[in-house]
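Excluded from the complex is one protein chain; the other protein chains are retained at their positions.
Here is subunit A:
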Amino acid sequence: FNTEPSLYTVKAVLILDNDGDRLYAKYYDDTYPTVKEQKAFEKNIFNKTHRTDSEIALLEGLTVVYKSNIDLFFYVIGSSHENELMLMAVLNCLFDSLSQMLRKNVERRALLENMEGLFLAVDEIVDGGVILESDPQQVVHRVALRVSSSPLLSSPLRNIQQTLMLLVCQL
């Protein structure tokens, strides 16, 4: 148990859609060196978790914490000796940051339209396996600095458009 205390906490961050396909995957060490092994691992993880909403599991000797929302599955993976609550802190931070950035619209389409936001957010939360930030406010603050010139500006517009369309449909 007494491994060298180290800052390297997270082994991988994954986001899969509800078919188990990869939307985002970042591996921070060599546990799964090739794309083939990574995809196999993702498949296994998805099969074991997508039916139950139970937050945490032990798979292939790794601790996996996860969360699902509509058609998205978020995973944070660490060693089985890692403090589960630390991994949970990363998962919650990722989810809450995205939730704020996407105005609570955490679903596949909204995420795909804001991939650069996701890339930057994950980069602010974990770098090379080291937890950089666990406060979603800070993450959003840093990522959203660029709102002025980015497509995100148009998202309120798009939201209004969607709401209108929904209203039309209901009518």
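The rule is short, and it goes like this: contacts are C-beta pairs under 8 Å (C-beta built on N, C-alpha and C of every residue); 3 or more make two chains touch, one makes a residue touch a chain; residues count from 1.
Here is the rule we use: contacts and distances are computed from a predicted model.
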Name the absent chain as its UniProt record does, using one of the following: "Gap junction protein", "Septin", "Ribosomal protein L30 ferredoxin-like fold domain-containing protein" or "Coatomer subunit gamma". "Coatomer subunit gamma"
I need the residue numbers on subunit A that touch the omitted chain, in ascending order. 1-2, 4-7, 19, 22, 24-26, 35, 38-39, 48, 52, 54-61, 65, 80-81, 83-89, 108-109, 112-113, 115-116, 119-120, 123, 127-128, 130-134, 142, 145-146, 148-151, 165, 169
